[in-house]
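Dropping the structure in here first, questions after.
With one protein chain withheld, the remaining protein chains of the complex are depicted in position.
Order of writing sets the labels: A, B and C. Residues in every chain begin at 1.
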Amino acid sequence: MNNKFTIQGQDIAWCPGCGNFSILETIKTALDELSLERENIVMVSGIGQAAKMPQYIDTNFFNGLHGRALPVATAIKATNPNLTVVAESGEGDMYGEGGNHFIHTIRRNVNLTNIVHNNMIYGLTKGQASPTTQVGMKTTLQIFGVTNEPFNPMAVAISLGASFVARAFSGDKEITKEIIKKAILHKGYSIVDIFQPCVSFNKINSFKWFKENTYYLDDNYDPTNQIEAFKKALETDKFPLGVLFINEDRKTSFEDNLVAYEDNKLPLFERGRDLESVKLLIEKMK
Amino acid sequence: MNNKFTIQGQDIAWCPGCGNFSILETIKTALDELSLERENIVMVSGIGQAAKMPQYIDTNFFNGLHGRALPVATAIKATNPNLTVVAESGEGDMYGEGGNHFIHTIRRNVNLTNIVHNNMIYGLTKGQASPTTQVGMKTTLQIFGVTNEPFNPMAVAISLGASFVARAFSGDKEITKEIIKKAILHKGYSIVDIFQPCVSFNKINSFKWFKENTYYLDDNYDPTNQIEAFKKALETDKFPLGVLFINEDRKTSFEDNLVAYEDNKLPLFERGRDLESVKLLIEKMK
Amino acid sequence: MNKKKNLFSKDVSIVLCGKAGQGIKTIELILVHVLKQSGYNVFSTKEYMSRVRGGSNSTIIRVSDKNVKSMKNKIDILIPLDNQAIDHVSDRLSEDTIILGDKELFKDTKYEIISIPFIKTAKEIGNKIYENIVACGAILALFNNNLEILNEYITNKFKTKSNDIIKDNIAAAKKGYELGKELYDNSIIRIDIASNPEIKNDYFLNGNDTIGFGALMGGCNFISSYPMSPGTGVLTFLSEHSKEMGIVVEQAEDEISAVNMSIGAWYAGARALVTTSGGGFALMGEGISLSGVLETPTVIHLAQRPGPGTGLPTRTEQGDLEVALYSGHGEFPRIILAPSSIENTIKLTAEAFNLADKYQSPVIILSDQYFLDTFYNTKNLNLDTEIQNHIIKTEKDYKRYEVSDSGISKRGIPGFGKGLVRVDSDEHDEEGRITEDMGVRVTMTDKRLKKLDLIKESIIDPIFTGSQDYDTLVIGWGSTYNVIKEALEEIDNKKISYLHFEQVYPISNKVKPYLKKAKNIIIIENNATAQFSKLLCISTGIEIKNTILKYNGIHFYQEELVLKINELAGDK
Partner (left out) sequence: MNKKKNLFSKDVSIVLCGKAGQGIKTIELILVHVLKQSGYNVFSTKEYMSRVRGGSNSTIIRVSDKNVKSMKNKIDILIPLDNQAIDHVSDRLSEDTIILGDKELFKDTKYEIISIPFIKTAKEIGNKIYENIVACGAILALFNNNLEILNEYITNKFKTKSNDIIKDNIAAAKKGYELGKELYDNSIIRIDIASNPEIKNDYFLNGNDTIGFGALMGGCNFISSYPMSPGTGVLTFLSEHSKEMGIVVEQAEDEISAVNMSIGAWYAGARALVTTSGGGFALMGEGISLSGVLETPTVIHLAQRPGPGTGLPTRTEQGDLEVALYSGHGEFPRIILAPSSIENTIKLTAEAFNLADKYQSPVIILSDQYFLDTFYNTKNLNLDTEIQNHIIKTEKDYKRYEVSDSGISKRGIPGFGKGLVRVDSDEHDEEGRITEDMGVRVTMTDKRLKKLDLIKESIIDPIFTGSQDYDTLVIGWGSTYNVIKEALEEIDNKKISYLHFEQVYPISNKVKPYLKKAKNIIIIENNATAQFSKLLCISTGIEIKNTILKYNGIHFYQEELVLKINELAGDK
């Protein structure tokens, strides 16, 4: 599958069989089908295997620090609301190191899409537990097994009334692509947590495991009911996939609320310095 | 009200009329009624008006950095499980600067009590919005009014299956004291978010406002049901007070799970270095 | 009764002291404004505790026939507003200090107090809160000034309030004035300092304002910060002007978010600022390193207060030079500016944005509580600054890190032009893509470090004062400028000259000759370990052995500097 977001002849640093390849394809297709221009997209990521994603998509990117994609993405969107901003990283990056930004970005309702590759493990650093690793799993570091309860990103996002909350599985490219498209089109903060097998370090939560331990929400499911969404988010015998929650009450996004755009819709870089106004203000200090 | 936790003749740095005074009294009484020894309690706090609390209670204290009480408290408890550890601070400290520690301490289920003075404002730094400031409120910094959705600590804690989740109001000393006692006695992580009027910087959420905008859960309320608890946590027309949630599934605490205590229950400081074992290990490197 | 000095014809230092929440700030604001508008040279600064109510805070208002820009320790007139106030400043009292207070508060004090019934008077007008205005009126009377400007000010200040409030305040001012006038008329206290109507047209602003205006002058249109004293003032300033000036203002959830937001904002074409203090800055090290490796500019205002840890949140110190200089892992250039005077700081701050943009590097503005809270009137604000915008419109084949002779690559931003802007915190190639090629690693490191040579070509010259023919060279940096300068003026020794740094890093090669020439170098720093002397040692190879250091949380006073400089300049 090649489109305008494909970079030819690139050495991709993921392991053969890694779920990230499907996500890469899914995202490129989604961006293409949304007819977005390469120059107007910014992929923002942290550090990790998932965070290498922007390297492989032919758009602008900001590959920043581990855990810090969301503040960067927020600022980019606030500086130039015309850009399509996607913040993408692993679950260790987004919910571990970056956990505080996760909860506060939801509060802000920045109009960006947050894609989290949830492989329930730290891939790049070779197999330590991540915030979503299941209790009991033995890892390179947690040799006696994980004891901390896994972080539930869906439940937390819903509890904070996040604007758009979805879960997907890397193995299902078509459905995942549709979810991502909805997320990007959605106005306000949207999160898509994507289950992704890590073939090198997570032998438990394999492709097969995810297949067997997930199901899709059916068409009758009403994602606008916060309580119902919460119930779904708590299910762990089989994890529900699809759009869990859309908060219809959140009408304005972060950028909408910025007074800087009240009288002037131009992105910041297109505005000149208003020297006269500054000088006038300074003259008032006499 | 004086007891063994009272420090005589101290200059207390809070404003006259501040809700913190009631909380101080409440906590001293609670500790006293629990017959805890001064030497065996550690009050851990961050920085802020609420975080000055340990200064005014005659126990051990660790008044650390803004936002960092929970990691410190976790480590103290893990180093010496015999101590009673209370981590206390303002909501800016705990949910703002310290938000990441908040969610991960819940995951760990450390057997400590987390008391948060929620005055919906940054007191010490003179009146900026805090994570729980209500939308629309004008502050010294948010002069056009707050636009970010308030953080809902109860809903987040419940969504992560926190062990014990309660909300109180500083004005009701007797009930609050009982809640705090329950929280301390509870095994595992417990949070008590206490509504506290800040008479200097929050003119909206006053004593009266809290009185009028809260109600107590009635005796029939069953705090063991996560979904019901979540519903309660979402109520904002009137905020419910009392123990919202007890997670009966979380039987083991963080310290219980530490292998360091599997064969040896002594706190770390009481153990010597086992030189022979180390040397034996090193000899294996031949 | 001792024969105290009771006539002030050249210079007077008036100190107001009371509890937080008692409204000293209000009195200060009113008095400095009214005095300056009345044509007096006014200097003012304050010291306060880290609490919202209670404790003891004080403000000094110094009025002089010269344009003074620093303060003395000694108090001429003390106005204690609560019963702990006298104790709080007792070591600044002399035989000559006149204490003017409400006797009601000082039933059994050992100090002699000239009583004015502030409280009773206020209550008579209707409310104890008018106490402040009564005091203002009384003080103005000591200058034998009229009430016109005060009344105007009151009318303006309370214009959104009820007419009654305005009326009561004006009445309070009048009552106070009458009480003060009695003292003046009876020659108990007279301040007969010459006023000069031209001073009305002077600028009157504090350090915080200069940094705020400097940011606006530098085209700042984005600020993301987390509140922390004394850095918060600049955030509030920009928020207040956010609507009219089109500034994106966001209170971040923590300092890490703040600095990362600011880098994201620069990346997307904003001119962003972060303001903080030491503890918050310590959390930004990784972000600064990010700015270094991405070559995405960032400007951080680091408002110093005494550390380590939480330290003394509302006090002053110059203890964070080294953390500013070295924080952030790895090796990359940076620039550090240290505001020194009200006159220069608007330009200096504006330049910070130009420098960051030009050199694609972090720029740190290193102020402190003393500088931020200090006002004086001045005729000359250096506003001579242009926006140098270094953003380019990209072409299709744009490479963010194209290697160039100077080390600087053209900086594009996403959405402006046909090119793609790729930046990566990993070591990267010219296109901004991750690489592990050792050759590219060296090229990119050299490219980044080379910028420091370029930066060194246009370092802001230190300010030299005095004769070229000196034995002793006094060195200072940042907020100590005026107090050292005025101390040296008082010492008036032609063999002592003064070199003051507004840019503290990098240090220009031009500096070495100044140091070599001196028989004796004295460095003055508001910290305990003479951090700048170490930087000068690295930069010039010259060790400085004479230090005047102060680290009790308070800035330098003129008298102590005079004493210590004389000591060190003398015993050679």
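Some notes on this structure:
Basically, a contact is a pair of C-beta atoms (placed from the backbone, for glycine too) under 8 Å apart; a residue touches a chain by one contact, two chains touch by 3 or more.
If you're wondering where the values come from, they're calculated on a predicted model, not measured in any experiment.
Of the options B:8, B:35 or B:277, the residue whose C-beta touches the omitted chain is B:277. Touch with the chain omitted from the figure is made, among C:310, C:385, C:520 or C:558, by C:310. When the missing chain is restored to the complex, the residue among C:22, C:50 or C:195 that touches it is C:50. Contact with the chain not shown here comes from a single listed residue; of B:80, B:134, B:206 or B:225, that residue is B:80. Listed here are the chain A residues that touch the chain not shown: 11, 13-16, 47, 49, 65-67, 96-97, 99, 122-126, 128-129, 131, 140-144, 200-201. Looking at chain C, the residues touching the absent chain are 49-50, 55, 256, 278-279, 281-283, 285-286, 288-290, 292-294, 306-313, 315, 317, 319-320, 322-323, 325-332, 424-427, 436, 438-439, 441-442, 445-446, 448-449, 527-529, 531, 534, 537-538, 541, 543, 551-554. Residues of chain B in contact with the chain left out of this view: 38-40, 42, 44, 47, 52, 54-55, 58-65, 68, 70-76, 78-80, 82-83, 100-101, 103-104, 108, 258-264, 267-269, 271-275, 277-279, 281-282, 285-286.
Assume only the chains that are shown with their structure count from here on.
Across A-C and B-C, it is A-C that has more C-beta pairs touching. Chain centres here are Cα averages; for chain A and chain C they lie 41 Å apart.
Centre to centre, using the average C-alpha position, chain B and chain C are separated by 37 Å.
Counting partner chains per residue, chain B shows two or more touched chains at residues 96, 99, 131, 144.
Multi-chain contact residues of chain C (touching two or more other chains): 242-243, 253-254.
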